[in-house]
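With one protein chain held back, the other chains of the complex are shown just where they sit.
And then subunit A:
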Amino acid sequence: MRRDVTFPDLFTTKMAAAEETAFGRTHVEEKKKIPRRYWATTAEQKDGEGKNGALQKEDSTKKIREAWWKKKLEKKKKKKAKKSVLEKKDPFPGQAPIPVERVKKFVRGDVDKVTSGVQGKLKKILKRSQAVSTLAQEQAARHDLLLPEDAGFLEGDEDEDTCTIAQDDIADAVDITSGAKYFNLNLSQFGPYRLDYSRAGRHLLLGGRRGHVSCIEWQSKALISEINVMEAVNDVKWLHNEAMFAVAQKKWLYVYDSKGVELHCIRKFNDVLRMEFLPYHFLLATASSSGFLQYLDVSVGKEVTAIGTKMGRLGVMTQNPHNAVIHLGHPNGTVSLWSPNQKEALVKMLCHRGAVRSLTVDKTGMYMVTSGLDRKLKVYDLRAFKPLQSYFLPAGAACLSLSQRGLLCASMGDVVQVYRDVWGTSVKKPYMAHRVRGAVAGLAFCPFEDVLGVGHAEGFTSMIVPGAGEANFDGMALNPYASLRQRQEWEVKTLLEKVQPDLIGLDPSMLGTVDRATWQQKHQERVQALGFDPLAHEKFKPRRRKKGRSSSGAVEKRKRKVAHEDQRDVIRHTVAANLSKEQERKKRSKAKLKAGVERCALKRFQK
């Protein structure tokens, strides 16, 4: 029964309980109630109330059983204690526990999902491999403690917004080498500048709109090469290492080496506006003003696919680093997702009311941040393709970029703002802000560094953004300090394990799952591969016979002999089953009669 509980009521019930205990009566209801939790559903509770009596009985038998077990266990313990009086006890037995959050970081997929619906030997094998992988994940989580570096951070005085702290102050506050990471390059002649950091974060590539292209080892500020291509430059991109870069020029796509020597002019790729390099696939994806999305395999120098998107000018492009899917933003406010294996978009989502101005995807591939002409900044969950947050920016963001640790920077005109945790909570204030000298044209966080590069109309600015980069690099994956030999080795290794473009899809872990294709699916694929159906039913063709035996009647007779042959078995079975059923029914009725259930006229009045 439910009642509106008021204070006096509560009071009386408490009193009653106290009385009961005072009298020493024991009752199941008296036991201290387990505090209610939000997950305990009301339905369960009701059930519990309804079956109270039954519960009590069960409880009493349970109690007896438990007591018996306790006794037994105690006996055992005593025995053990006798044995190990002299032994010292380990105060921390077993392995140290790992925080759940840390383990979560390393978990791959759902464990139960792998073995569900699988039987026999395969299940055993899968379970064993699952156990191994769980162990590996646990060990990786333990190793996390040993990482040498911590992430950066920025804290102001009390009541001071971090966004008011100037770059100069930050540069003064940190050590000299770190402070030197804040600098400006005055390049007012050839701007506005696009930029790209190399994957290890050591090299910077700048491409001015009016043809100035330079590569810089930005930490030592050593200029590696500088050229003027004497043509409009739309975008620049490093290829798999610092030895080569691609430049999208006015008409064609060019590849230069780090010395600035032109290696290739690729005439198949024209009017390219934006480029993305997919490092594990060795693919350079380009988006052109004519609406073509093209993929160039840079390891063999061949075009993989050219997709006519039919979406007009493609000026907004980014890649999902988690699954190598290309995201394109369109003037009608949609964002489309592309893989080289499909001529149509994998996904099209309407994100903005106006045109999409910029978009970026975080490294886990879970979140996408877009900004549009409607001056909105939106965060999308890419697993569910649903919006998470929507912000209104008075000026609207022209460029967006996400850092390795999930900081978002957005540029409005000549102002660059950095936000923290845009998808978790609704953000009110920027984390950092900085005004550069000209309108911003390119933004990029430097990998493994707390540095944001800003390319603008008046040159380039390198900003310090504490907490932006991943603090601990993996030497086997990307090593900023790799020696020449290591780099060469790395190049060969990565080339050897180049992932084929056909493996690009929304879920990159698909290959590791159990193929649960149905028989029909498999059959269909087989038919497609072979070009004919190997299991197709052949139509019976009666042989031509002489001496009038091939008259139409005779042929018909012969045909009837084999007609419905495939169904005959089924029919035979059903007929046999029906027959046996009928017989059984008859037997039963006979037995009933024999049992002496005599028919009596008055029986119908009995109840």
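One rule holds in what follows: a contact is a pair of C-beta atoms (placed from the backbone, for glycine too) under 8 Å apart; a residue touches a chain by one contact, two chains touch by 3 or more; residues count from 1.
The working rule: contacts and distances are computed from a predicted model.
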{"item": "Undepicted complex member, UniProt protein name, chosen from \"Nucleolar protein 1\", \"thioredoxin-disulfide reductase (NADPH)\", \"Serine palmitoyltransferase small subunit B\" or \"DDB1- and CUL4-associated factor 13\"", "value": "\"DDB1- and CUL4-associated factor 13\""}
{"item": "Residue among A:332, A:364 or A:488 touching the omitted chain", "value": "A:364"}
{"item": "Contacting the left-out chain in the complete assembly, out of A:216, A:422 or A:464", "value": "A:464"}
{"item": "Residue touching the undisplayed chain, where the options are A:392, A:481 or A:519", "value": "A:481"}
{"item": "Contacts of subunit A with the absent chain, listed as residue ranges", "value": "105-106, 108, 129, 140, 143-144, 147-157, 160, 165, 169-170, 173-174, 177-178, 181, 201-202, 219, 280, 321-324, 363-364, 448-450, 464, 466-467, 469-481, 496-500, 503, 508-512, 572"}
